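Quick one: this structure, given as structure tokens, is what I'll be asking you about.
Shown here: the complex without one of its protein chains, the others still in place.
The first chain written gets the first letter, and so on, giving A and B; residue counts start at 1 in each chain.
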Amino acid sequence: MENIHACFRLEWPGFCLDLDLTLPLTGVTALFGPSGSGKTTLLRCIAGLERAPHGRLTVAGEIWQDTRHWVPTYQRPLGYVFQEASLFSHLTVDGNLNYGIRRISTTARVSMEHAIELLGISQLLDRKPDRLSGGERQRVAIARALAVNPRLLLMDEPLAALDLKRKQEILPYLERLHDELKIPVLYVSHSPDEVARLADHLVVMETGRVLADGPLVQTLARLDLPIHLGEDIGTIIETTVGAVDDEWHLMRVDFPGGNLWARDSGVPVGHRVRVRVLARDVSLADRLGHSSIQNVLNGIVDGIGDDQHPGLALVRVKVGEAMLVARLTKRAAASLELQVGKQVWVQVKSVALLE
Amino acid sequence: MPLSDSDLLAIWLSLRLAGTVTLVLLLVGTPIAWWLARTRGWWKGPIGAVVALPLVLPPSVLGFYLLVAMGPSGPIGRLTQSLGLGLLPFTFWGLVVASVIYSLPFMVQPLQTAFEAIGDRPLEVAATLRASPLDAFFTVAVPLALPGFLTASILTFTHTVGEFGVVLMIGGNLAGITRVASVLIYDHVEALEYTEAHRLAALMLIFSFLVLLAVYAWRPNPKKGS
Partner (left out) sequence: MMKSLFLVLCCLWLAESAAWAEKITVAAAADLKFAMDELVSVFKNANPGAQVDVVYGSSGNFYSQIKEGAPYDLFFSADITYPEQLVTGGLAASDVKPYAFGRIVLWSGSLDASRMTLESLADPKIARIAIANPQHAPYGKRAQEALQAAGLWDKIEPKLVYGENIAQTAQFVESGNAQVGIIALSLAVNPELASKGGYWLIPDKLHQPLKQAYVITKRAENNALARRFAEYMGSKPARTVMIKYGFGLPGEGSGNQGNQGSQTQ
């Protein structure tokens, strides 16, 4: 029963939320979609900040809402990070962190030192919120949400209100959170970058409905419902840095069944890193030739689908355990005699390291 | 210019009345202001209008109705008699009740504005940090609305000190009980004791000015805070 089952129906003037969703209670689940798609409303319904009249919500088998039950927000064991830090301006950073701690049972209390260290806010404890930068405030807000030792962490676009520099400042903390804490996270975002970097599970929403949901890698590799995460369709590969070539300023990232070369970004050997490969950067060939393209992998065609333009096709290729999607003209697909199960050479023009 | 004993008694009574009314209104006005700031129901309009009525009603209207209502056959009068409290006109507590009604908007409106300025967000945050609504009210809403509480209390206090018409109509002019400073000034004028009237009136003027000066000078910077 380690999952969330959410079934909500909510009608407001000009907006309707209607979904029935089962989400895993592990890792980071991204709720992705354009603004107005209902992702924040869904998160607020799960937190109990919004009450869908016909709703049902169970978390790890516990009923939080159905026709007869309603657990108010303050009795739900969750943490919530809002888009704006929303720190209590009358309290110091320390006071903000302790606000929730004092309200949970002593047995449930966890040491804050780790969270404070994780988010790098130990120098700020005595300050009032108006003396903090935007990035610092948001880090404190995240630590404050963690302080109540939540069974589920809800984050509503925690980076959206920050400029690019501040985003870059916080993202590493979120990644550490992901890697080091075992708290399941529901993460609302409309930023492809954040989703690609942080999510394990993806829920794509549009106008109050769920378009697709499933594990991130598989969902992004779907051909029946191509998901534009950003400017193009693309897949994600979980890799480990395997080697660094100082002479050519390159690094090799390994994944089960293959490896790719990318520009050296300074990530040390042995570190895990996600890479994204866009469909337009992948081409297919039936024999090896000499080319400027360094990354050539051997794979098996896993699926063929239509792209938006009638002359284009999307071809999914399995390389070891990784999935890649290539975009090519239907004529090219025909001349290569592509079909599911056929062995092909995959040429990858560009690899984006997500960090 | 020394003040006479009766002047001092009246000033002390004014301050005691204003202090009592401020305390009572903090207790009575806060929930009303909170409700008005938070509710979206259609009752908000009518209740808000009733609360604001004393702002526009002449004190004579209030005084007249209060005297009738508190009298032996009025609803308040019957209630207080059945509770064994006797009748309220010509008593200190009668003035308190009248002043609470008369000064109600001066407490409720600044508080309502302060509560509305807080918005929903801090209370939602408090709820996600395990604070029950009542808990969140005392630990988040009240501290954040503290400047509003201060302004409301000062305005209520000053307005009660400056009250005249209602007190005149239901007070009965009893020294130490209902003869407050503003009424005593009137008595001095009526008795052609202009020197005494001047003394007390000037004191009231300076007092009111200083209090308002404090309120305006202490305005917190609205740009601050997150």
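Rule of thumb we're sticking to: a contact is a pair of C-beta atoms (placed from the backbone, for glycine too) under 8 Å apart; a residue touches a chain by one contact, two chains touch by 3 or more.
Given the structure is predicted, the values throughout are model-derived calculations rather than measurements.
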*Please provide the labels of all shown chains that the missing chain touches.*
B
*Among B:36, B:51 or B:70, single out the residue that touches the unshown chain.*
B:70
_chain B, residues in touch with the chain not shown (by the definition above)_ = 67-68, 70-73, 77, 86-87, 89-90, 168-170, 172-174, 186-187, 189-192
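The definition used in the following text is that only the chains that are shown with their structure count from here on.
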*Which residues of chain A touch chain B in their complex?*
47-49, 72-75, 78-80, 82, 84-90, 99-100, 103-104, 129-130, 132, 137, 144-145, 148, 154
*chain A partner contacts - residues on chain B that touch it in the complex*: 121-122, 124-133, 135-136, 139-140, 143-144, 146, 224-226
